[in-house]
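Every protein chain except one is present and positioned as in the full complex.
Chain nomenclature is as follows: A, B and C, assigned in order of appearance, with residue numbering initiated at 1 for each chain independently.
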Amino acid sequence: MNKNHFAKTPPRGWNSYDYYDTNVKEHEVLANAEFMAKHLKPFGWEYVVVDIQWYAHNTASMRDQFQYIPFGENEMDAYGRLLPCPEKFPSSAGGAGLKPLADKIHGLGLKFGIHIMRGIPRKAAQEHLPILGTDVTADMVADPASIAQWNPDMYGVQNCEAGQKYYDSLLQLYADWGVDFIKVDDICATGFLPDRSYGRRHEVEMLHRAIQNCGRPIVLSLSPGPADVTESWHYKKYANMWRITDDFWDNWETLLYMFDRCEKWQDHVSMGCWPDCDMLPLGKIGREFGSQRDCLFTKEEQKTMMTLWCIFGSPLMLGAEMTKLDDWTLSLLQNEALLRLENGSFVSKQVLRDKEKCVWCAVDPQSGERYVALFNLTEQAREISVSWQECAQMFPQYTFPEENTRFTEVWSGDSYEKLGGKVAPHGTLLLRA
Amino acid sequence: MNKNHFAKTPPRGWNSYDYYDTNVKEHEVLANAEFMAKHLKPFGWEYVVVDIQWYAHNTASMRDQFQYIPFGENEMDAYGRLLPCPEKFPSSAGGAGLKPLADKIHGLGLKFGIHIMRGIPRKAAQEHLPILGTDVTADMVADPASIAQWNPDMYGVQNCEAGQKYYDSLLQLYADWGVDFIKVDDICATGFLPDRSYGRRHEVEMLHRAIQNCGRPIVLSLSPGPADVTESWHYKKYANMWRITDDFWDNWETLLYMFDRCEKWQDHVSMGCWPDCDMLPLGKIGREFGSQRDCLFTKEEQKTMMTLWCIFGSPLMLGAEMTKLDDWTLSLLQNEALLRLENGSFVSKQVLRDKEKCVWCAVDPQSGERYVALFNLTEQAREISVSWQECAQMFPQYTFPEENTRFTEVWSGDSYEKLGGKVAPHGTLLLRA
Amino acid sequence: MNKNHFAKTPPRGWNSYDYYDTNVKEHEVLANAEFMAKHLKPFGWEYVVVDIQWYAHNTASMRDQFQYIPFGENEMDAYGRLLPCPEKFPSSAGGAGLKPLADKIHGLGLKFGIHIMRGIPRKAAQEHLPILGTDVTADMVADPASIAQWNPDMYGVQNCEAGQKYYDSLLQLYADWGVDFIKVDDICATGFLPDRSYGRRHEVEMLHRAIQNCGRPIVLSLSPGPADVTESWHYKKYANMWRITDDFWDNWETLLYMFDRCEKWQDHVSMGCWPDCDMLPLGKIGREFGSQRDCLFTKEEQKTMMTLWCIFGSPLMLGAEMTKLDDWTLSLLQNEALLRLENGSFVSKQVLRDKEKCVWCAVDPQSGERYVALFNLTEQAREISVSWQECAQMFPQYTFPEENTRFTEVWSGDSYEKLGGKVAPHGTLLLRA
Partner (left out) sequence: MNKNHFAKTPPRGWNSYDYYDTNVKEHEVLANAEFMAKHLKPFGWEYVVVDIQWYAHNTASMRDQFQYIPFGENEMDAYGRLLPCPEKFPSSAGGAGLKPLADKIHGLGLKFGIHIMRGIPRKAAQEHLPILGTDVTADMVADPASIAQWNPDMYGVQNCEAGQKYYDSLLQLYADWGVDFIKVDDICATGFLPDRSYGRRHEVEMLHRAIQNCGRPIVLSLSPGPADVTESWHYKKYANMWRITDDFWDNWETLLYMFDRCEKWQDHVSMGCWPDCDMLPLGKIGREFGSQRDCLFTKEEQKTMMTLWCIFGSPLMLGAEMTKLDDWTLSLLQNEALLRLENGSFVSKQVLRDKEKCVWCAVDPQSGERYVALFNLTEQAREISVSWQECAQMFPQYTFPEENTRFTEVWSGDSYEKLGGKVAPHGTLLLRA
């Protein structure tokens, strides 16, 4: 299996975290899946991902003090593998795991993903549980000094044969359930380790091998960021997507910073290898963090976000509660001229960036299609333009037409006769040749 | 209680680590204590310190793989307090703890010390044990992200009232046993924390308060180094001694580096506040690390080490198995003219230091006594001298005699008519006016 | 000459910078000196220091663009030594240098100081000028890669014999003029050098030797800060004062930061060795920076500053235009009970510090006098108190009276019966036992 064929285009789907925090339940996952199948699948959205703590009991019961209850009770099998909490996932009762849920999602024509923390449960190590298919116990493969700084559940796995067996046993279980996608946390940026921003490389390799060994094409997504761009080769060799910033939320500073990160990662976007701008905090979000709220971005900022994610080629993972989507937000997700940029055949380059503006250009060498995005990074409306020549210089190997032609602005549908125009504060023109 | 009165002069004693690693046993401690009482107590040596892992079962059973067995079995009471392993400390059986041993050591006219890791046992947190005198459990005060990078036993304690109660319960137990000295590990240098070389300040303060609360004058010693000299005020406010380098062993590089560290810490030596150059790896050492060996330092290097420790004012903790001390090594520990520098009334300054040599001068303002130490830092014998004026400049507030007078060299007993002479490779002249 | 005897107490005087920037003129210096002789000399103020650019022509002529005109015209002798600009210092005409001015200041019973940049003029190097008393030219001792990042006048001097001769020639000239104090800039903190916060140690040593060689007891003051506390031994061995922060001005943030720095440097204050909190921006300042203004500190903040500087033992260098001092400001500088702390015999310690408050205690071991300063670091008035025992713990070697006695508050003259009281926002109680 070539892992680059698991995700020929940037994965597109939904993730439970932005709305449900640690506390999503089976029926809520299914309601969102049904919405996706009906309204978004035709536009290429297909992954349904259950985020963190599906194995934990009593999640959200101490919300005022802890996001992750220290040394809380987790459902676990006799081989140190976490299982779904049956109060939240009733269909998992009796050892069925997440298979019944995955089956239903597959039945909708969708794919099923889960979040995991890298490593082996602390409790498995403390209790010296056996590793499936070996005569080694968890305490012998756990690395007692390798822990997440923000989550008390796991120890890192040492780089050893029995450690690989543990990961193999884990992925075999997930393959049995029918998992199509794993988002592995505490692995992509490990800045707490002195001088090592990417200090658990061997666990990435072990996960990659475990996927190969399990025989199911499971997409490997790494979190959190910022990924270290000097390690790009390693991410691309072993993973399918990796976060390029820390958690993204609906404030302008994190969106502005994404422009910097997209500049740095732009040459590392290719089939099976998708630097990840993180989830889209659109629509209704935040309920299980305390109270449901609307996305704080302005409409212009939402279009800017969608444009940047698409022209860069990021995975698209919706954070909204889909069943509550308003029509305007839904239209962002159904814009075919925009989503076309995610078809895997465009080559995109930043053309220029300064404090006031940013310009990207995308070219499909096969079809000859061209897009230019003009982003206004300031709080005032301003004229932004770029010359056709300046765009062309970024693609010296392609033939560009000498003259500017007519353009259609993707969001408004307006016609433009030149590469430029008035752009709203924090807004975007996406011009299609 | 003024903690600075707990250690009016630099503590002087013996520590089990250099010879016994994690595996010292009660009868071995006692044999050393008896030797000390007979041969070294008259020279001011008084502390007998049991180092790391006295609470652990099966220590040294996996020596080829681990110094500290991951998630090994530790003796612990119902309140999450570690107790001595009865196989190693038979007198502790039946809940007596280390009291019988402490009593015997006190009976010899000596003082008793123990090593602890900062924090609360991981197992106590995992098992949600209660904290004595509270209705809080260990999992609520343990900080799941604060761990030693090299030892799997403990979690850090959070800065909260129940956390203080835990440390209070610990020190009350130690006071009940009759402990006079605690060497707390993983607390003085915490370089693994990004940008924080001294990241567990609050646990130092909690230990200090717990000592005050227990009512027994227990010396507080912090390990490992290098302590951060920019935090000197905090160390001095709350502790009695703190390590100024990482573990010191018998190789020239670590000894040479100590000259640099003593330069930096020289103005922070005062009553109750003793920057610590670490244990003296003299005589026979290393048995439980694999095999017993002799100290690798030359005799000249041993005299250099003793001179630097004493003129700087470091605590003196012998690492040798005392019952096997040869006469020459014993004479280093019984040199009264040398040990006089540790009487707490000398003021010492480095006069000069370059790649070849180092000179220190010590003055007792009360008695008018003066010492000058000339250290040869190179591998060739060389003439080293210093002017009386250059020494005097370091003590502008004291009156120095105009003229050089006669000197006695402390190690050889030879007379010198000037402040200088031939110094052996890595050797020292210690001239006493 | 013992350099520690050049400044037995912290130097106290006036510096032209805060009011005159680069552009002070001889008559202005003299007017200030006359004021000092009349009003402040009885209170120990004695140094009159001419700050930066006394050798430069056309200073302040391009103030809107440059503080230091790039490659501007500097007065220089045939040996590459800068001379006073005669337009600003008319008495220097005809080669007299600063001697006539120094003579007048000495005639007032005061001492005379100047500012210099470390190094040799760039122009001397470019023109290959000879070094006095050698057959070497300036280009051979200048270090072309050692420059101030903020001033275009000088190159660093290499660590070589001819370089020492250059510094010797410079100090001989200053001794001939009658200079008593040099403030050397771009030497104390050199953070621009990678990994080297104190990268021109050898030039400090060369300046020290040049002072010894010139035979005149010239105080050596190093600028700018922050000095590196891990290099404290070197500063104390070779200099008399050194800045512990970057430039200090009249805003609360820089004053608040000084509490942190005083904590770190408190054990390095001793005869001839004075960590320097920088000039006091009181009264009228700023004229040659653009326009004259009043000190922006509140009265409470001014008292806090004066108290901290004095209880810490910093040099006191007034930045105000003295001829315009109002009575209230003058009273700060004539407070004998306060200035007594600067007599060189007090030992001072920070007792506690947190985000809200800071407490210092000073003891004179000879006289038995004691002061306690209570600082309010917040913007609300608050009760601050400390126990006599907590102060006493910082001085374990001294006998403290058991009971609190009566205190006089130095600023108000009020009586206090305990160590505490209401303290104004950013204000101070200075209690004298």
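Everything that follows uses one rule, which is that a contact is a pair of C-beta atoms (placed from the backbone, for glycine too) under 8 Å apart; a residue touches a chain by one contact, two chains touch by 3 or more.
Computed from a predicted model, the values in this text were never measured in an experiment.
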| item | value |
| --- | --- |
| Omitted chain's touching partners, listed by label | A, C |
| Among A:H268, A:K284 or A:R432, residue touching the chain not depicted | A:H268 |
| Touching the absent chain when the full complex is considered, from A:Q126, A:T307, A:Q350 or A:T428 | A:Q350 |
| Residue touching the undisplayed chain, where the options are C:M76, C:A96, C:M140 or C:A424 | C:M140 |
| Absent chain, residues of subunit C that touch it | 70-71, 122-123, 125-126, 128, 139-140, 142, 144-145, 147-152, 191-194 |
| Residue numbers in subunit A that touch the chain omitted from display | 2-5, 8, 229-230, 232-233, 237, 263-264, 266-268, 270-272, 350, 352, 389, 392-394, 396-397 |
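As a working rule, only the chains that are shown with their structure count from here on.
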| item | value |
| --- | --- |
| Set of chains adjacent to subunit A and to subunit B | none |
| Most distant chain from subunit B, judged by the mean position of its C-alpha atoms | A |
| Where subunit A and subunit B are represented by their mean Cα positions, the distance between them in whole Å | 51 |
| Centre distance in Å when subunit A and subunit C are each reduced to the mean of their C-alpha atoms | 56 |
| Euclidean distance of C-alpha centroids - subunit B vs subunit C, Å | 40 |
| Residue list for subunit C, restricted to those that touch at least two other chains | none |
